[in-house]
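Note that this complex is displayed minus one protein chain, with the remaining chains in position.
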Amino acid sequence: MSELSHFDETGAARMVDVSVKSETLREARASAVVRMNPATLALIKDVKLAKGDVLAVARLAGIMGAKRTGDLIPLCHPLPITGVQVDFTYLDDSSLRIDAVVRTFGRTGVEMEALTAASVAALTVYDMCKSVDRVMIIESIRLDSKRGGKSDFVREPG
Amino acid sequence: MSELSHFDETGAARMVDVSVKSETLREARASAVVRMNPATLALIKDVKLAKGDVLAVARLAGIMGAKRTGDLIPLCHPLPITGVQVDFTYLDDSSLRIDAVVRTFGRTGVEMEALTAASVAALTVYDMCKSVDRVMIIESIRLDSKRGGKSDFVREPG
Amino acid sequence: MSELSHFDETGAARMVDVSVKSETLREARASAVVRMNPATLALIKDVKLAKGDVLAVARLAGIMGAKRTGDLIPLCHPLPITGVQVDFTYLDDSSLRIDAVVRTFGRTGVEMEALTAASVAALTVYDMCKSVDRVMIIESIRLDSKRGGKSDFVREPG
Amino acid sequence: MSELSHFDETGAARMVDVSVKSETLREARASAVVRMNPATLALIKDVKLAKGDVLAVARLAGIMGAKRTGDLIPLCHPLPITGVQVDFTYLDDSSLRIDAVVRTFGRTGVEMEALTAASVAALTVYDMCKSVDRVMIIESIRLDSKRGGKSDFVREPG
Amino acid sequence: MSELSHFDETGAARMVDVSVKSETLREARASAVVRMNPATLALIKDVKLAKGDVLAVARLAGIMGAKRTGDLIPLCHPLPITGVQVDFTYLDDSSLRIDAVVRTFGRTGVEMEALTAASVAALTVYDMCKSVDRVMIIESIRLDSKRGGKSDFVREPG
Partner (left out) sequence: MSELSHFDETGAARMVDVSVKSETLREARASAVVRMNPATLALIKDVKLAKGDVLAVARLAGIMGAKRTGDLIPLCHPLPITGVQVDFTYLDDSSLRIDAVVRTFGRTGVEMEALTAASVAALTVYDMCKSVDRVMIIESIRLDSKRGGKSDFVREPG
């Protein structure tokens, strides 16, 4: 049976000791999708119509959120991250995809930082648009790939 | 055309002025679903098998995350929230539902606080279990209801 | 001789007790000026040339900075601020003015929140442009007016 | 034309990737000047008259502010800074100069940390003295020198 | 059997709902004692000998710590505190007592804020003096009194 590394043999939660792991380049990619009314997505797409740039606000929130990961996720290691990008794609007329890439040169991976960046960006899209569309849903927050450390990972399509 | 209240007439982002709104009791309910391998959910369900209580950690993270909402979401008002609950339900053998309820007595609603609580709890479940299951997906982060303020809202089923 | 209210009679620093002051609408306006090379200001003005919107980033930083005031200024009261706006004006070909307005409904004023918003926005302009202009200077951070509480204040011109 | 490194080729803001830059000793020096009524500066100078030490409070605020830089400036890298000093000089009977020195051993510079330390110290002087002098102005926040990294910089006099 | 209010009937931790409690003036007093070598306390007492004012640093840390209570204590309500004082007494030649008073006008008490202020001040004394005395011990962190809310409390002597 696999084990949850965040518990020790007595069942106590802990921040896993990574002191002696070597520092390597780490990268993680995560994404999220925000589903909304087509009229809402039309507003987001047309900065003039919306009178403002929703995605620019959400992008910054995602980048800044990545820096707060260690404050939010109880057993996460605090990490001096060395790069963050957040990008957006329109999947169809009611779906916005958010992609976050986080890098560090450190002793442990940045999966949680990438997932947090995507999540905070998605929540910010919700906040910016909730006055016109309360039924938006954030879907499909997931790790897409990670590099560096013991093993790499690339999510299989579908 | 509906308007995005977080932009002023020149397109500048702003924290909307709620100074003169009256204080009322506000409540928001939000939820999220984490989909995972059945073996992962089995571990979460059986605290002995897992050697620790994943949901207790995630619940605390969600409650504490609600308190950080104003730090994470750029245009959110900082709010002295007065109550938070985070609960879990097993939907089927591979799906965990997270429900967050946030209350305050204030000038604006706590939708973002409830959504943030659910999101941070879900991210923490991911973090706790990622050593055994990297392909978990967080789905369906959404507002379920809000009360207090100008208008109430209850999400329609389905 | 006037007294510094942040020290008690023994010289100890303290957070002044405002528990029994009544809650009123408070507003403060503060500003800052960033002086830079004309070529730098030209870049900021022309979002296409710059390939990005420096002022949109600085505006958000100022708004979020206002929310962190109580964390930064040791003896400041933490305040649930209820509105923030940050705006920009080009004074001449090398000077950018930043104006911040902060409001709350509370027991003490928001001068420090407005000054912090203007300062953090100015520092962010510096950060965004420092790769092309290291000699920028932030000038003239000042309180322009305050309303609410014991006395109002409007800075005299010049 | 020089480029703003905080935007990518599509105009999106990003935290610049410094993962593969080598770690070196970095130092930055920044300063600010607070101009005030001579009576206010006299109070600051005479700890007995003021009944407390304004500069000791401002110094600590500056040091602690340097540690919060990554939380405040959206695209700044979070950095484990390794040394901070904040010092004060009386320039004339109405001007207080604040000098901040920040050091780290890292992949990117600490200019923003030094500028933030000087700014937060200056804002704290304002906060401590605002009960006797609301018209104080913070002037001349600027980078004085930086060492380490691709290029050194020393501001020319005047 | 008394009940722990931070758990609900299912055993889940929660932030207790205080939304409908009325706002009243609340005050809490807490204290701590730091025991150290007499030579260390002599240094603290004699600012000239120590070349700096340990207690002024610890006082500010305590005041700022009170403002972070909601971030540190998982189920604490975030509170806009309205007054904090931290004072010091020499109990004997090796014991320093720290007293913290915190006030708010709110829906729940500030016991944790006062205890956190005293604790952070004590930890800061330790930090400032640890280069000369590693065996210092922080003793007797306790609530001395609380006023406001359902019931008052004054600790009995001894």
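First chain written, first letter: the chains are A, B, C, D and E, and each begins at residue 1.
In this section, a contact is a pair of C-beta atoms (placed from the backbone, for glycine too) under 8 Å apart; a residue touches a chain by one contact, two chains touch by 3 or more.
Just so you know, these numbers come straight off a predicted model, no measurement behind them.
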Quiz prompt | Displayed chains contacting the withheld chain | solution = A, B, D, E
Practice problem: Tell me where the left-out chain touches subunit D, residue by residue. | Solution: 25, 27, 56, 59-60, 63-64, 66-68, 80-87, 103-105
Practice problem: Tell me where the left-out chain touches subunit B, residue by residue. | Solution: 53, 56-57, 60, 64
Practice problem: Just the residue numbers, please: which parts of subunit A touch the chain that's not shown? | Solution: 8, 12-20, 70-71, 74-75, 77-80, 106-108
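Just so we're on the same page, only the chains that are shown with their structure count from here on.
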Quiz item: How many angstrom lie between the CA centroids of subunit B and subunit D, rounded to a whole number?
Solution: 37
Quiz prompt | Residues of subunit D touching at least two other chains | solution = 8, 12-13, 53, 57, 60, 64, 71, 74-75
Exercise. Treating touching as the only link between chains, describe the layout with one word: line, ring, star, complete or other.
Key: other
Exercise. So, with touch as defined above, which chain pairs make the list?
Key: A-B, A-C, A-D, B-C, B-E, C-D, C-E, D-E
